[in-house]
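The structure is given below, and queries will be raised subsequently.
The complex is shown incomplete by one protein chain, all other protein chains being positioned as in the whole.
Per-chain residue numbering starts at 1, and chain names A and B are given in the order in which the chains are listed.
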Amino acid sequence: MSSWQAVLRKDMRVEFRTRYGVSAVVMFLLVTVAVILYSTPGEQLQPSILSAFLWIALFFGAMTGLSRSFVSEEERGTALMLRLYANGESVFIGKLVYNLLLMILLAISAVLFFEFFFTRDFHIRDWPAFAVQLILGAIGIAAVSTILSALISRASQKGALLPILALPVLMPLVIATTDATRIALEVSTAFQNTQGDLLILFSFDVAMVLVSYVLFDVIWRD
Amino acid sequence: MRIFRSNIFLFALGIVLAVQVYLSFEIPVAGSFSDAAMLSMNGVQDVTPVKATLLSQDSLGAKFQDLYGDSGRVVETPGSYGSYKHDRIGDVLVLSVKYERSTNAFDLEEIIRVNPTITFPMIQGLGELGRNMLFHVPMSMVAFLAFLMGTIYSILFLVKKDFDYDRRARAASAGGFLFTALATVTGSIWARFSWGTFWSWDPRETSIFILLLIYAAYFMLRSMLEESEDKKARMAAVYNIIAFVTVPFLMFILPRITQSLHPGGGGTEAPILNLSGQTHTDRTLLNMYWFSVFLFFLVFLWMKDLYTRVLRLQERQAEAL
Partner (left out) sequence: MDFLQHNALYVVGIISAVIWLGIFSFMFGVERRVRKLEREK
């Protein structure tokens, strides 16, 4: 099997053994939803609010779950082994795909939680548009998280740094996705109204994936 | 950048800058009589400066010919002309007129300027605030060019591994950061006069704030990493490139798509950079705008050059120890 798939499988196996990433993410989602539920008893939640909550949950869930991709390698001392056995390209693709899968899992769980706990107010009226912007958002968050967590893996305060760096950089993406989600929750003809947002998401993703792919080697090589 | 070593050049630069500031505030803003009527009918302002030629005058009033728009519209202003007598027929005057809705007539308030060399046009909804076009917008454009330069230097650094490029990247990005901050300040002053508050988290204001955060992180990154100087510089360069990917989105794309009060947002047409390719601004103002961009860019280049030299000196000192 090719290198990146090996990297991917390794990460998935490790995750399966410990389930740190997944459990952290699920706990985070539950807490977020609980807080929202407790603070808005009986109130009707507008699509704009729900959209914001969803993406707050997704963003910080991503920070919790995706930050460990390189930091854990450094902590456990396996980084050197990784460098010996795989080239930069495969490590990057492997980690990226892993983060993307984790992100999609996070997104689906979040949507399910929201559907379950906010049945009265959370109605996705345009499924295709919603799904597209969700996936595009996931790709962007995964790409940025991957490259930035590689960047900070050797910093002094590894954990705290990723949100600080990633939030501003991901802002264009989050702005576009919250807008698109809101529209998808409001109308069933969302595709027309979200053209701009989807275009932004698509170009942002393409740019970020390409740039991080090219730049990863710089960080990875010693 | 040897030219910045010349005191004469710097002195000249300073003088030209002072002249630019002076002109930006001295040149009067003037529109047409129809502008005055429209602004009054929209409830924006009753008294508007207007540019017109004096055709005739007598004790009963004066006749003016509009120089803009509906070319040649002749307007008579009744008796209140009184103490504002002006004798030379044919003079171009900038007048302050008050539009009376009920009679569809104009009342002369005062003569602002006689035979001005140039005037600024009355941009819709901006009026006197249009002067901001010579400060806020050029600074923002220079900031963009500065960040672009910084990223190009970062790329060059990664490719050629010459540390001087890293210094230049830091200098250029610092200049970009400063000009973004200046643009934010001038923008908030403009906001105070235009919308009432200095800061309202309008989408345009928010995205510029995020931009400042992104580059603030760039400057702090080096101190947060535990690596060799060489590695730190490369990481910073990587971050700079990633940061620049967001710049077109934050500066140009997002504020035009979202609902914003800033010109260009939510359906309004941006005066200079817009999709139709045509500028919605008068020639005079446009020329002065580009001149301001050029001028501020020179100041930025000096800034960048200076900071680069400072960094070189710092490293030379560190080596000497």
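Things worth noting here:
Definition applied: a residue touches a chain if its C-beta (ideal position, glycine included) is under 8 Å from a C-beta of that chain, and two chains touch if they have at least 3 such contacts.
Please read these numbers as outputs of a predicted model, since none were measured by experiment.
For the chain that is not shown, the touched chains among those present are B, taking the whole complex.
Annotation: of B:V21, B:V74, B:V159 or B:A216, B:V21 touches the absent chain (contact as defined above).
When the missing chain is restored to the complex, the residue among B:V159, B:A216 or B:V310 that touches it is B:V310.
Where chain B meets the omitted chain, the residues involved are 4-5, 10, 14, 17-18, 21-22, 24-25, 128, 131, 135, 186, 189, 193, 299, 302-303, 306, 309-310, 313, 316.
Everything below uses one rule, namely that only the chains that are shown with their structure count from here on.
Against chain A, the residues of chain B that register as touching in their complex are 158, 203, 207, 210-211, 213-214, 217, 221, 224-227, 231, 234-235, 237-239, 241-243, 245-246, 249-250, 253-254, 257-258. Within the complex, the chain A residues that touch chain B are 144, 147-148, 151-152, 154-157, 161, 164-165, 167-169, 171-172, 175-176, 179, 196-197, 200, 204, 207-208, 211-212, 215, 218-219, 222.
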